[in-house]
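Dropping a structure here in structure tokens format, bear with me for questions.
In this view, the complex is presented without one of its protein chains, the others remaining in place.
And then subunit A:
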Amino acid sequence: MKKKMKEQERAVAQGAVFWIETSDSVSRHYQFHSNGDLSMKVVDDSRTVVHRVVESFLNKFFPSGYPYSVNEGYLRYTQFRALQHFSSAALSVLSTQSLLFAAGLRPTPAQATAVSWVLKDGMQHVGKLICSNLGARMDSEPKLWRILADVLYDLGTGLEVLSPLCPHLFLEMAGLGNFAKGMAVVAARATRLPIYSSFAKEGNLSDLFAKGEAISTLFNVVGMGAGIQLASTICSSIQGKMIAGPLLSVIHVYSVIEEMRAAPVNTLNPQRTAMIVADFIKTGKISSPADLRYQEDLIFTGRLIEDAGNVKVGRDLHKVVKPSKLCKLKGVFPEEKFLLCHGKKWTDMVLEHDATGEDALRGWLVAAYAANLEKTGHEPSMTVLQEAYDKMNSVFSTFVSKLQAKGWHTDCFLDGTGSRFAW
């Protein structure tokens, strides 16, 4: 390698024309010789044959242009996704086996079985329908909902696994299990796009999707094989299942959590906005989506962040403000699309119904600056608020342009089912 570097340096010194071409992760060094011929050398390909074969196989499962075409975190996400599908598929084999024990292998009339099967599947539709109503929340917190979806799915599977224990309750157990699964399916499918879109760097969403399908298909097959092995050996009894089931389920949920933590979601929701503002006020630097992903609290998404002024967003206007104060509040920043209402423990922010992400950021910054000023001894008053507002205005345009440069989408503020107001 050193020798090569030297060669290059010499070539530069001679004013030679050369370039390095990278195609399919193989680098080639091209150079024109003095006689006008073009020479080609493969650079730095010390990989073994096995390694190369494995890599070209793996390339099938990565989006074309990888790693240029995707955002940070994709590899880790994919690894855990594979693990997740593996464990989930193995689990599903076990649950199907249990179900067959509980229903199919019972000496009952075939029709009753068919009817109960249909009812069981019907429950899945009910679950789907209910879950489809929660879409807005999923946009705001896709990671939380994705984890919830997989927990629900495992719950449903667990019920199915347990169904042989009480065969007389087959319909109830299987129905409830499928209800949970139906909800899980909708939630999982719905949250996939927000998460994938955070990886897509070049508008290659379909490609990411297709490759994701390929990976999950592969590992589903492997997992199913493992599940069949398990089912015919240690899990043929219910005791064996009671051990293997929770184990697989823990692996499954753990990989989903890791998957979600790896995804650099780049839209503004309350928690991420607060974290950006807190980082900005504390250190003056802007975090990228990839920086924030491991700091995010995926379960308690509504936590207050002190450095960002303890702002709570999305509470009902009628709970936040009294009519006598409303006009006064509105009079403070008549141009802005947010209302800040200072409380004892936290500051409430209510957004106007067409507020964008930038409006939310402005409000948040004002609240954070005001909280900072108060800490340094100022009385909470209108002047403090005005001061904070001026401070915000002075930094805001650079702040937003830096945010956008880091890849954040500042056009929308996803507050889920948070309440807003309109005049």
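Basically, a contact is a pair of C-beta atoms (placed from the backbone, for glycine too) under 8 Å apart; a residue touches a chain by one contact, two chains touch by 3 or more; residues count from 1.
The working rule: contacts and distances are computed from a predicted model.
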{"item": "Identity of the absent chain, which is to be given by its UniProt protein name, from \"Methyltransferase type 11 domain-containing protein\", \"Ribonuclease P protein subunit p29\", \"Protein root UVB sensitive 1, chloroplastic\" or \"BING4 C-terminal domain-containing protein\"", "value": "\"Protein root UVB sensitive 1, chloroplastic\""}
{"item": "Per the touch definition above, residue among A:N133, A:S237, A:T376 or A:S397 touching the missing chain", "value": "A:N133"}
{"item": "Touching residue (missing chain; options A:H51, A:R189, A:K282 or A:R303)", "value": "A:R189"}
{"item": "Contact footprint on subunit A, counting only the chain that is left out", "value": "8, 11-12, 15, 17-24, 28, 30, 32, 36, 38, 40, 60-61, 63-65, 68, 85, 88-89, 92, 104, 110-111, 114-115, 117-118, 121, 124-125, 128-129, 131-136, 138-139, 142, 145, 153, 178, 181, 184-194, 196-197, 201-211, 213-214, 216-218, 220-221, 267, 316-318, 321-324, 326, 353-354, 409, 411-412, 414, 417-423"}
